[in-house]
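What follows is a single structure, and I will ask about it in a moment.
A single protein chain has been omitted; all remaining protein chains appear in their positions.
Order of writing sets the labels: A and B. Residues in every chain begin at 1.
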Amino acid sequence: MNSVKKTKPLLKRRNLYQLARPIFGIIFLAIILWRLYIVFVMKQQYGSDFWIRLIISGLIIGGVYSLIAIGYTLVYGILLMINFAHGEVMMIGTFAGYFIFEAANAITVPTAANPEINIANAYPAVTILIAFIVGMFIAAATGFFLEKIAYRPLRKAPRLIPLISAIGASIFLQNAAQILFSPQTRDYDNPSLMARGTGLDLLIGGSTIKVPYTGIFTFILSILLMVGLYLLVQKTRLGKSMRAVAMDKPTASLMGIDVDRTISSTFIISGALAGAAGVMWGIHNGLVYYFVGFIPGIKAFTAAVLGGIGNIPGAMLGGMFLGLVESVGPTALDISYQLKDVIAFVILIVILIFRPSGILGEVLAEEKV
Amino acid sequence: MNNNQPIRKSLQIGVVFGIIIVFMVLIGFHIIAATLISKAFGIAVARGKIPEVRFMLYLHILFGLWMGWSASGKNINRSRSLLQGLVSGLSTGVVVALFDLLMTFLIQSGTDVRSYLPEFSFDRMEYFLLGLGQNGIFAHLAIYTFTGIAGSLFAAFIRSSAVKQFSETLKSSYEEKSELIKSKLPPFAIKIATYGFYALLLAILLILPTRWGSYWNFVIGLVGIYVIAGIGLNIIVGLSGQLMLGYAAFFAMGAYSVALVNSPHPHNLLWGFWPGIAVGIITSILAAVILGLPIMRLRGDYLAIVTLGFGEIIRILLKSDVLTSLTGGPRGIHDIRNPAFFGSPFSSDVNYVYLIFAGIAITVFLFNRLQNSRTGRAWLAIKEDTLAAQATGVNLQRYKLLALCIGAAFAGLAGGIFAARNNFTGPNDHSLMVSINTLSIIIVGGVNSIPGIILGAFALKGLPEILREIENYRLLIFGALLIVMMLVRPNGLWPSSRPLFEKSSQPPVDDSEKETRGGNHA
Partner (left out) sequence: MKKKVLLSVVLLFALVLAACAPEAAPAEEAAPAEEEAMEEEAPAEEEEVAPAEEEAMEEEAVACTPVECPADDAAAMPVADVQAVCDADDYGCAVIPAGETVKIGMGSPMTGGDSAFGIDAENSGLLAVADACPFAGFNFELVAEDDGGLADGGAAVANKFVADPTVVAVAGHLFSGASAAAAVIYEEVGIPMLSPSATAPFLTEEGWDVFNRVPFTDGAAAKASADYLFNELGLTKAAILHDGEDYGKSLTTLFDAAFKEVGGEVVYFDAITSKEADYSPVLATIAALEPDVLFFGGYTQDGSVLTNQMKTTGLEDAVFFGCDGTYGVDFLDRAGENAEGTFHTIPKAAEVTDAQKRFDTCYMEAYGIAAKELSPYSYNSYDATTALIMLTKELAMLGDDGSLYVPRGALVTAVRNLDGYEGIGNIITCDEVGECNALGMVIVEVVDGEFVPVN
């Protein structure tokens, strides 16, 4: 018999791969601290109002990212697939809102006081509400049909197949929008209530910051929708079925839950959220064109992964975090603004290296563990 | 299996076809389709012109027949299929008629539809209505009802026993005959035939590029470059199972290496193409190591987003102001010199095509050797079940990193040739779409299958260059094609003979690496 070789004690057996992580972490931390030192200690050229302004900016954009990220996370939790076409669902919501605003601006409701007034200016709040409802509805419908046509038949296929199908759907929707609505960039003509450029003046640290009304609106609505979603998932029956299907599909169906219907509902809800995010994007940023959903889609996916895929609070956190990093990062680290995406991705990679399941951890089916 | 489809299904199909037609009209595709039909009849149509009305009629008829065929499902009962065809035809007709009514109303009320739907104009609507104005609406109803019935009946007829038997007998007699011939032949004859076939193929590959003009050389060259890249990505994704969405980064490494060491800008280095390729491969491998080491523990979809991020980081860095003195910034690097083969410089596209063919040959050879080697088996083990692989002694990190490096090396090669051939490269050449295109080529063509990858590259990169008529709709069709391919042939156009996946769904968790946190995930 062979004698048992004495293996070296584990502590001493470091191979290259295990060393890589701590080294990487130390280097990264050192760089960050060094840059922060430069900005905060050495240069010190920005007052507190400035940072607050940046933080507000970051939160606003973060809110939108969170909404889209929740959509990604919902779908991933249930189907374990990356819905690459989610950004395009948001784009469709943006277009739907755009057309509502155009119609509202075109149709006049003559009153005694002002015979030329159009709906948008006569009933601004109603117009905005309708824009959101229509946007969410059409985006939800898109999500529903997307699932039905491109994903449902592939539910049993290995993971790569629905991914390519999703990519195909994304490309198809982008180009359909481009051809249908022309590649020209269009502007959102907001009702005067929500005119871009107007805002609330806050007095902070001795100077006034103008917080745009569209921004406030976007942020508050994002929070409301997220809270609403959380309640839906935790308190309602539909939410319970969603959680059940996400946890264990076969058992859920054995328990009498209609799995197909639940999955469809998930897509509808995630689509609705993306649609709302799209209309918000249009109102706040003002531009709509066929490619508008692509980059936010990728960023939102990054945010979802950052927070922990499958984890709804994680997606919210990830979105806000990403928004803040994009906004505050370049200036705080004294890095060119052009590299803000680099900063975001590097932070993502670092976080995933040390917490491979995201900040708040992933929430996935037990059978996969 | 039910031979009869309920009427509801045919109603659904009819409505779906109706929506498809409406969509096509809104994007102006009916003009293109009619143009193609017109071309098939030998009548060319100038750019921007509307073809003759009869081709729209033919288009309607073809479409209606297709709709009828789909509606009849697997039915062979004549009267049943008559009903199905009627129902679906009527529903398509109704959808189209409603659309017609809405659009004519909008146009007549003076709304400027064109500013919202630029591909939709009065002329085109008239053409769609076959030039009949209001009566066109009835014409549509009639056409679709009749063609629905006709298509459905025709489908039923084809599926009926008589026709089926006929084709069966044909097939079996053919098979019999071929078996007979095969058994009669001595074995070496088959071998000679195979070798002869390959020799013919080689001859064609060598002669064709000199004959068919620079445009085709350009297209085939592009396809070839993507084949090399595809095979490289296949090693990462198909052989070792790591989902990689940032392949463009390695491609960029290769391209920029060749560009920087082989051009008067910006550093005035003229080392030559071959050293450039060597540098490119080395830098790609370095990039792979830098990317790979920290992310060993990530599984499937996390890997996807990280690699995507990596690809974007490289692209943004290449474009940035910060590194412009090194990389040339957004202007890119132009005036990249052509390679020289044993002293004589490349004089034309043909040389590049030969180079690319040689590159493909090397790549395919290496791929086959790798796949059938111990490394290949280790990768297969990792892909199938990481826990079991570790249990059998496979060093996960080493093999995963190896796959990444080799895949990156191939990308470097492809990128270098790409840059040299274009005599130019820039940061926008290496966007996310490059990674996505390469991934699509592999999956649409067939993972792990060399002929599949070649076919996929041709279909997704070559065909769009060829189909110039539908240039505007190129990407639209590309996207739809991806979806359809996955629905219809998920294993690819030319699946590999080895089954890709043993199980239907993968255990995505890289169990061996995960630190247990109390065991359960809630």
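By definition in this document, a residue touches a chain if its C-beta (ideal position, glycine included) is under 8 Å from a C-beta of that chain, and two chains touch if they have at least 3 such contacts.
Computed from a prediction, not measured in an experiment: that's the story for all the values here.
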| item | value |
| --- | --- |
| Listed residues B:Val45, B:Val258, B:Ile285 or B:Leu476, member touching the removed chain | B:Val45 |
| Chain not shown: contacting residue from A:Ser241, A:Thr266 or A:Ser327 | A:Ser327 |
| Options B:Ile204, B:Leu270, B:Ile290 or B:Ala358, residue touching the unrepresented chain | B:Ile204 |
| Which residue of A:Glu88, A:Glu147, A:Asp341 or A:Glu362 touches the chain not shown here | A:Asp341 |
| Positions on chain A where the hidden chain makes contact | 45-47, 50, 53-54, 57-58, 61, 178, 182-185, 187, 196-197, 199, 209-212, 215, 281, 284-287, 289, 291-292, 295, 326-328, 330-331, 336-338, 340-341 |
| Interface with the unshown chain - residue positions in chain B | 39, 42, 44-49, 110, 112, 114, 118, 121-123, 201, 204, 208, 211-216, 218, 316, 319-321, 324, 329-332, 334-335, 422-424, 426, 428-429, 451, 455, 458, 466, 494 |
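By our rule, only the chains that are shown with their structure count from here on.
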| item | value |
| --- | --- |
| Euclidean distance of C-alpha centroids - chain A vs chain B, Å | 29 |
| Complex interface listing, chain A residues touching chain B | 15-17, 20-21, 24, 76, 80, 82, 99, 102, 149-150, 153-154, 156-165, 167-176, 179-182, 298, 301-302, 305, 309, 336, 338-339, 341-342, 344-346, 348-349, 352-353, 356, 361-364, 366, 368-369 |
| Residue ranges of chain B touching chain A (in the complex, touch as defined) | 23, 26-28, 116-119, 237, 243, 293-302, 304-306, 308-310, 312-313, 316-317, 319-322, 397, 401, 432, 436, 439-440, 443-444, 447, 472-473, 475-476, 478-483, 485-487, 490, 500-501, 504-509, 511, 513-514, 517, 519-522 |
